[in-house]
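A protein chain is absent from this complex, but the other protein chains hold their places.
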Amino acid sequence: MEESTLDIFVKAIFSENMIFAYFLGMCSYLAVSKTVKTAVGLGAAVIFVLGITIPINYLLENYVLQEGALEWLNPAYGKNGENTIDLGFLSFIMFIAVIASMVQLVEMLVEKFAPALYGALGIFLPLIAVNCSILGGSLFMQDRQYSTIGDATAFGIGSGIGWFIAIVAIAAIREKIRYSNVPPALRGLGITFIITGLMGMAFMSFMGVKYGEEKDDSKKEQVETSQIINSKMQK
Amino acid sequence: MAINKDGNAYTFGFSIALVVVVGVVLSSLSIGLEPLKKANVAVKKKMDILSAIGVESTRKNGEELYKEYVEDSYVISTDGEVQKDLPKEKTAFYLDVKKQYRDKNIKPEDRLYPIFEATKDGNKVFVLPVVGKGLWGPIWGYIALKDDYKTIAGVSFDHQGETPGLGAEIKQDFFEEQFEGEKIAKNGSYAGIEVVKNGSGTEPQKVDGITGGTITSKGVEEMVNRTMKVYQKYFSKK
Partner (left out) sequence: MSETEENLKKPKEPLFSKKNKKLITDPLSDNNPITIQVLGICSALAITVQVEQAFWMSISVVFVMVFGNLIVSLLRNLIPSRVRIIVQLVIVASLVIIVNEMLKAFVPDVSEKLSVFVGLIITNCIIMGRFEAFAMSNKPFPSILDAIGNALGYAWILLAVAFVREVFGSGKIWGYEIFGSNLPGEESGLYEMGYMNNNLMILPPMALIVVGIIIWIQRTQNKDLVEEH
């Protein structure tokens, strides 16, 4: 049962949603979800940044940081070489540096070439460097060892979309809840937590989705092997 | 003070100093702790292998007990041939079966399968690593087969991030113990085990799954059966 790129993408949006399954990026999720308009802006910025930083960090991880990843520089640094280099301990600092600088770079580029987009996303970009979902995305990518850059990118964009859906949904609910009679002590933060919990439960139902075609060649092979064993036994 | 703290020169100087200090501290720490970390990973693997044959070990005596019980290890290919002259990272103990399972660049038929031969109470046992996936992430473990090649002597499972109390229970004794004595063959031919919902697990070749952990339990079933099929090819040639 191999995971296809599409599986990874859909999974990242629904069953492994950054907010509902891992609580990543909660700080900005709670702070910037008062109106739908700002939520859409921040959500779009998150998709954008996750889609850029995860592939970059993927390359960094596979060609610089991993044990033996520097093989392309000199075979001696590779896994079978005599001077295996493992820079894995630097990964946190490298990832966060890439994220911080990419955010800065993207901000400058967008400001220069797409002023309209900058007007919409601009104020949110600096907030994103410390959004846990961005670093979390890179760390999950490292942990899960995706085998191609395509998979890693699909995971990045999928996670971003999942985050976007979550924040826009909660913002819409919070806009409406203003008209409800919530117990005073629960107003604001408390009720947001509880609603997010309930939404998380709803999202858990996506876990039942079956990913990937289960190739049922097991039966055929089973027969073959049993024939081998049988013929052995007869001897 | 004459230094302009907002000047470019100062900012550069400060950044360089910071990078040097941080770099020196972190790399010396990492190099200093490297042997400990490597040893931890290796001992953990040895403990898992020992646990499959029912030998409980601690991080302290894992190394020793491993030497005592495990006698030989080698690697086979998908068609059950023993592989020789492999580089160190592909030898039985160092082969990263988890990574091999995940890596799409390695075709399923090119995967390698390690075998550890151990002797316990005078009987020969084959310890075979298995890898699969649970609900949240990878699950893996070791299966010990008796020398009739079809009776399970013991298992040990582990997981990365299964739900505690649900899927994560696969590493608990009550789940693992059920596998002991199960046969992976029926009427002389190969047949897998089946993880079923609570109740009917007492039948032969059936094991009780974990309530609330169905996907993980099914993952265990899939990984055991898929891998055992490959090993049967090797054993049937013996």
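Think of it as A and B in the order they're written, each chain with its own count starting at 1.
Keep in mind that, in the parts below, a residue touches a chain if its C-beta (ideal position, glycine included) is under 8 Å from a C-beta of that chain, and two chains touch if they have at least 3 such contacts.
Model, not experiment: these values are computed from the prediction.
Student: Could you tell me which of the visible chains the hidden chain touches?
Tutor: Visible chains that the missing one touches: A, B.
Student: Per the definition of touch given earlier, which of A:M26, A:I149 or A:A172 contacts the omitted chain?
Tutor: In the full complex, the listed residue that touches the missing chain is A:M26.
Student: For the chain that got dropped from the picture, name the residues of subunit A it touches.
Tutor: 20-27, 30-31, 89-93, 96-97, 100, 129-136, 139-140, 142-143, 177-178, 182-194, 196-201, 204
Student: Over the whole complex, note the residues of subunit B touching the chain we left out.
Tutor: 1, 5-6, 10-11, 14-15, 18-19, 22, 25-26, 29-30, 33, 36-37, 40-41, 44, 59, 160-161, 163-166, 174, 198, 208, 212
The working rule: only the chains that are shown with their structure count from here on.
Student: In the complex, go through subunit A and note every residue touching subunit B.
Tutor: Checking each residue of subunit A against subunit B gives 1-2, 16, 79-80, 86, 89-90, 93, 143-145, 147-148, 151, 207, 218, 221-222, 225-230, 232-233.
Student: Please output the residues of subunit B touching subunit A within their complex, sorted ascending.
Tutor: 22, 26-27, 29-30, 34, 87-89, 99, 102-105, 133, 135-137, 160, 185, 188-192, 215, 222, 225-226, 229, 232-233, 236
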